[in-house]
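Excluded from the complex is one protein chain; the other protein chains are retained at their positions.
Presenting chain A:
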């Protein structure tokens, strides 16, 4: 019975990972949902409080705005990098790909602190601008949304570059040459022939960055200095400072639902299977 054996070995391979997911992820998440609906009393109290709070609303707006701007910034910069790597100097390609991946070797915490050193009141950027006589008093480069965005784009950039790079490296150079030989100038060939073929990569990069940004904690907390309160930081406040487990859990349920909604809406426009799973 080879079929049976195949099935058994399939489950043998899947079960360990599945068990870890269930025990350490699914069960705790369900626990959070339970807390959200039961503390301090059973019912929708937490969600009513959440819906009525202006602070929560502001935090959700900031979260989605930061995530959206981060995504756009990462796509713009990442597209240029991915394009350059896949279309020029094949000798340097391994080095350039290594440079994209290198930041993963340094903890997000360290990278965020580095940005504080760079962007602070007497940070390197401000000192340099003052030294050059370009500004009188230091610019506010952090503890505001600008600082959060600069650091977020830096941290998220590889997540945008890698899917786009994979996509672009699979596009034969013959397409653009064909377009050129058929009468299209460089820009027209890029716009009408190359760019549409990179859309799957752009979409999967966008989705990855956006969803990761929605729940991001370390960088906004450090660079925002408490002034750019994204949802994840708001949750931390509720639980650590106010010991308000009920509202904290309700907020995380809200974030999870919002993220799921984004994926659902995205699925209407993008083939998620193709964008996230089947990379050529």
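The working rule: a residue touches a chain if its C-beta (ideal position, glycine included) is under 8 Å from a C-beta of that chain, and two chains touch if they have at least 3 such contacts; residues count from 1.
As a convention for this text, contacts and distances are computed from a predicted model.
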By UniProt, of "Electron transfer flavoprotein subunit beta", "Nitrite reductase small subunit NirD", "Spermidine/putrescine import ATP-binding protein PotA" or "Phenylacetyl-CoA:acceptor oxidoreductase PadC subunit", the chain left out is "Spermidine/putrescine import ATP-binding protein PotA"
Check each of A:111, A:130 or A:180 against the chain that is not shown and name the one that touches it. A:180
Given A:43, A:133 or A:196, the one touching the chain that is not displayed: A:196
It is residues of chain A that touch the chain not shown, namely 172, 174-175, 177-185, 188-189, 192-193, 196-197, 199
